[in-house]
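Below is one structure, written out as structure tokens; comments come after it.
The other protein chains are all here in position, but one chain of the complex has been omitted.
Our next item is subunit A:
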Amino acid sequence: MQNDDVIWGIINKSFCSFKVNTKTHKFCRNEFNLTGLCSRVSCPLANSQYATIREENGVCFLYMKTIERAAFPSKLWEKVQLSRNFEKAVAQINENLVFWPNYIRQKCKQRLVKITQYLIRMRKLRLKNTKKLVPLQRKIERRERRREQKALIAARIDNAIEEQLLDRLKQGVYGDIYNFPKLAFDKALHDEEEDTDDEEIEDEKEEDIDAEVEEELEKDLEEEEELERVFVAADDFAESDVSDMEDMAEEDIEESDEEEVDKPGTSRILNKATRSRGTVEIEYEMETEPEPRVKA
């Protein structure tokens, strides 16, 4: 036999597994609870006649429990699907709970209002562009980072770029922009070609001849070096090797004053060979009066 008061006496005084006590309120975690609070009137266990509204996948249902079915727990809760139309749903509630206590009817309608409101909000949010959270996988991230570092080292990007640009220069893509003195330019190119030939392993008899020729050329060209791209900072440019640049167009010297190459990391790499001969370095010292100290 169901005796609500007895049940409530036990649940309230000793232990209820659905009860959660906080500083200000007592909550009921039972899924059929109408208000969510733990009180005599809203406890689904301590009331044999009880009703709730619950929502499943956007559809609201009215659950009702009566004393007659108290002995059949599997058939205890009667489930009525409510219409999608709010007005009609309220009418359905009124119709189903017509002779029920006022409290339950009111609370059911209030709960229906809240549920429909949050369903509307969910639908609106889904239309907006929310950011998709993509979880990162730590191992994979670590692996990829390390592989990238190794790839960077293996890439030797600057060398590759230099080669490409020199190729383009040789093919004449740039036309007449760079005015190198023809003889020196050709000699430098010839020199480079022979170097690359030497590196390849060929089974030809002419190999020896080429080697000899190369040696002679090398002796002649001791002073002139290969055509290559050198990273030179603006200051150094002004000091050294100005004599070598006589033949170059004036525009190159002017442009050297600008900041030259953005290479990440090091700001200048001077080829040792550029200072091979005895270059005279002139240092200028300027005496400036110390600025008068200004007190803030």
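The rule is simple: a residue touches a chain if its C-beta (ideal position, glycine included) is under 8 Å from a C-beta of that chain, and two chains touch if they have at least 3 such contacts; residues count from 1.
Convention: contacts and distances are computed from a predicted model.
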- For the chain that is missing from this picture, which UniProt protein name fits: "Epithelial sodium channel subunit beta", "GPI-anchor transamidase component GPAA1", "AP-3 complex subunit sigma-2" or "Brix domain-containing protein"? "Brix domain-containing protein"
- Can you list, in ascending order, the subunit A residues touching the missing chain? 129, 131, 145, 147-148, 150-152, 154-155, 157, 160-161, 164-165, 168-169, 173-175, 177-178, 180-181, 184-185, 188, 201, 207-208, 211, 224-230, 232, 241, 244, 248, 252, 255-256, 258-265, 267, 271, 273-274
